[in-house]
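Of the protein chains in this complex, one is absent; all others appear in place.
Presenting chain A:
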Amino acid sequence: MLDAPVLIAVSLLYLGLLFAVAWWGDKRADQGRSIIANPTIYALSMAVYCTTWTFYGSVGRAAVSGIGFLPVYLGPTLVMALGWFVLLKMIRIVKANRITSIADFISSRYGKSHLLGGLVTIIAVVGIIPYIALQLKAVSSTVSLFLSYPEIVMPNRSPTLPVAADISFYIALILAAFTIVFGTRHLDATERHEGMVAAIALESGVKLVAFIAVGVFVTYGLYDGFGDIFEHVETHPELRHLTSAIPSGQGYTGWFALIMLSAMAVLFLPRQFQVAVVENVNEAHLKRAAWLFPLYLLLINLFVLPIALGGLLHFSGQGVDADTFVLTLPMSQRQEGLALLVFIGGLSAGTGMVIVETIALSTMVCNDLVMPLLLRHQRETLEEARDLSGLLLGIRRGAIVAILLLGYLYFRLAGEAYALVAIGLISFSAVAQFAPAMIGGMYWRGGTRGGALAGLSAGFLVWGYTLLLPSFAKSGWLPDGFLTQGVFGMELLRPQQLFGLTGIDEISHCLFWSFLANIGAYVGVSLLRPPEVAEATQATVFVDALKESGPIGAVLWRGRAKVSDLQELVGRFLGPTKAELAFAGYARRHGVGEGNALEADARLVQFSESLLAGAIGSASARVMVASVAKEEPLSIDEVMHILDEASQLRTYSRELERKSRELTAATLELQEANERLQELDRVKDDIMSSVTHELRTPLTSIRAFSELLRDDPRMHLADRVRFLGLIVSEAERLTRLINQTLDLAKIESGRADWNACELDLKEVIEQSMAATSQLFREKEAHVELDLPDNLPLILADRDRLIQVMLNLLSNAAKFLTPGSGRVRVALCRLADQLEVCVADNGPGIRPEDQELVFEKFRQVGDTMTAKPSGTGLGLPISRRIVEHLGGRLWVESVPGEGATFRFTLPLAPVQEQAPALAAGG
């Protein structure tokens, strides 16, 4: 059932569906309800990158070099993942300047140069023609395959076949017609082709589904999954190299070249520039595309190797071209439905590429090649015509037909000598020549028109000599001697071993020499002279595109123009109605009454120019506007002055922003500092208040007793002695308080002296016990010591440790009930520290007070006992000492059963312990 009528019917139905989608997309766009304002559609439209090269050619490539088909997808993946900011900058520039193509981009950057725009157009057209030929070849060979079904016969073409009998010729014509209907139904170059993008996104979906369907059929239908295919390959030694992870065939140089090449292609191929930059609706869409597009590439490559291996195994020795495996495998199994789906998928891949590419190229041809020529030679005709939009459409339609016919011609001349992928790489290498002028133009102010012209020409010539001409030679259209002996028999000039460079593949070879020439000429010539006015202006517009500021171009124009003249001019190219709408919109946006301002200002002139730039390219637009506006030329000094002012303004405003941010931050810091100070102040007040309180209390007793003694000379001796004793003890308390306050202040401020030495903790404890034994004797307390010998030494301050011990011991003594008190002092070793505990059987401390006792002046008294007579600083000081020595001090207590104070101290470093241990033992 797969005969010609079915094929034609299905194809036409499919193309009709695409057209319907495009029509619907355009209609929705006119209504302002865009269907492509969606990041997924945007990412899918970028997948126009995958042409029949991917759909059929990848399998062919994989059948020769295993995973060698991959690098051309790694380049785009890297660009999307790591170089998306370049794309973002391109989008910003294009939107700000109404740029419509890559030729327009380059010509606009280097001072709106006609010559440059024309050169870029020629390079693009010549470079892309092999690529279009590739699509024709793929589509026509699938058609011939179908026509011989159910036999599988490789299309055997003879170069002598008359054009009228060649199916590819008709395919080219059909595609041209289809593209014309698609892209040039009406002139809306100032806007975007929303319908086309919608159709392209649909095609991307179709080709992905078709390819995966074949992949699943081969992998799981013909074989039992990936593992099964690879096992089969193991039994065919001649295929084993294909499953190796090491790049075979091209080597690492080849891989690097292909990755670089494809990274540049995904940015600078006219159709990629069209969908990714010109048709971009919202730059935020880039975010999703940055992972969705690479994901698409991954999915469409998933089954390439299985299909290639499956095909090689299946058609072993039958002479079936690997480029056709995607189709011939289902055909050989009589899977007619699947084969038809594959055909539609391949058609999608081919038409998608051809449509977008030729539309982009035709815009370039019209705006950057034909219009400038017309302006030069037919100026009067142009200026007299009322409405030129018909002419513009005609030019574009003619360009579309011409480009497709040139593609067909190349296919006739060289198509048979190359596999699909090899043809595509020739085109990739051509558009890669745009990279220096594009990237340099976006990031380097010094690039000039001359530099760009020189670089592009040099690169293009080297490309033509090392890649394009050899492709003709290999097809027999040039003598073989050209390849083997070079021009005029000069071996050094052999096109694919230029100056004796051998050992790398032809693509790497071309890339090396063309880039050497291109970049060298671009940079070298640019450095010969400083940029002129127009170049400097545009350099600023492009290089500073991501900086936030108004359009600078308008500032750089000075002159006189009438609004009516401008509107009429725009109307000639866009149609009077459109022009009127655009000018009314401008007036509304800028708050100008319609027609009131007879004199156009610089911004309106700029606006008109950008409207025209959309239709006829920026260089032509400048010429046309200049014809109605009397421009007073600015000198380079004036331009530099204006630019300086603008950049100074930017600097000032950045400076202001920075200052204001700093001020805000400083205010915040001040606030915080103030709060901290207030907090500190409160703490200080509290401490001062506590200290004065503690000082005043003993002073009160001292003064009262002293006055009593003074006022009553006849006081009883017993009272006298008792009062004097109390005065002395209160004075001692005062002294102690002052000393401890100073001590604590010293420790807290870090000014205390610490005399660290190796200590035997047991000795320290015994010394402290001796000093406090009197206290315990007075209370008749039972003291129990548990102090093992031979414990490791510690590194600490002896006096401070004794201070801690005395404090803990006197605290314990203070709270003991006379007669029944028990105190236990123990020392033990934990893992890497020593622990001392002082336990009493006094009243204990309530859980909520157990931390309070370590706060300054927070004596936790209980009126059942006498008020503690300490200063309220002993425990806080002790805790600080222990912590300073690297340990911890805390209390454990059950009220009524006593309190246990414990502290730990780290051991001295190991190497210093050994002699001490020996001495102890």
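Here is the rule we use: a residue touches a chain if its C-beta (ideal position, glycine included) is under 8 Å from a C-beta of that chain, and two chains touch if they have at least 3 such contacts; residues count from 1.
Rule of thumb we're sticking to: contacts and distances are computed from a predicted model.
Enquirer: If you look up the hidden chain in UniProt, what protein name do you find among "4Fe-4S dicluster domain-containing protein", "1,2-phenylacetyl-CoA epoxidase subunit A", "Response regulator" or "Aldehyde dehydrogenase DhaS"?
Expert: The record for the missing subunit names the protein "Response regulator".
Enquirer: Return the single residue from A:148, A:316, A:651 or A:692 that touches the missing chain.
Expert: Answer from the full complex: A:692 touches the omitted chain.
Enquirer: Identify the residue among A:224, A:662 or A:719 that touches the chain left out of the display.
Expert: The single option touching the absent chain is A:719.
Enquirer: One chain isn't shown here. Among A:335, A:701, A:767 or A:810, which residue touches it?
Expert: In the complete complex, the chain left out is touched by residue A:701.
Enquirer: Determine and list the chain A residues touching the chain excluded from the picture.
Expert: 689, 692-694, 696-705, 707-708, 711-712, 719, 723, 726, 730, 861-863, 866-867
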